[in-house]
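The complex appears here without one of its protein chains, the remainder shown in place.
Then we have chain A:
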Amino acid sequence: MAVIKSGKVVIVLAGRHAGKKAVVVKTFDEGNSDKKFSHCLVAGLARGPRKVTRSMSKKKVEKRTKTMKPFVKYINVRHIFPTRYVVDLDLKKAVDEADLVDAERKVDVKKNLKKLFHERYLNQKDITSEKKAQGSNYFFQKLRF
């Protein structure tokens, strides 16, 4: 019963994205031919949405939430710290492994991710289950340290 499962929110501990939150898309427990260590594919937020208040107009809110910048990365499992939160975004469709090899297609993957994250952030009120709402809420908040 592994701890790191797809859909879990994790915190990246090392590398350029250290301190950022990500969602596990796929885990490779035994590694594969390239990476002979336990790793996983994560999709995270390099830059989160800007703060938004009630007094801002809808257009302004849209603009301020568009600043999200996603990243996709294969990370060694030692360099991520799992949390108890889960995000129920269906990322497997958005992040197709074949697309990550080619640089151009990787850009498209990130664009799709941005749209997905953007939608989820704006529609957080629509999530009914409390557990799922907590997960999304946690994911978009910046980890302060």
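Criterion: a residue touches a chain if its C-beta (ideal position, glycine included) is under 8 Å from a C-beta of that chain, and two chains touch if they have at least 3 such contacts; residues count from 1.
Assume contacts and distances are computed from a predicted model.
The UniProt record for the undisplayed chain lists the protein name "Ribosomal protein eL8/eL30/eS12/Gadd45 domain-containing protein", from the options "AP-1 complex subunit gamma", "Proteasome subunit beta", "ER membrane protein complex subunit 6" or "Ribosomal protein eL8/eL30/eS12/Gadd45 domain-containing protein".
If you put the hidden chain back, the residue from A:35, A:84, A:105 or A:142 that touches it is A:84.
If you put the missing chain back, the residues of chain A touching it would be 1-4, 29, 38, 77-78, 81-82, 84.
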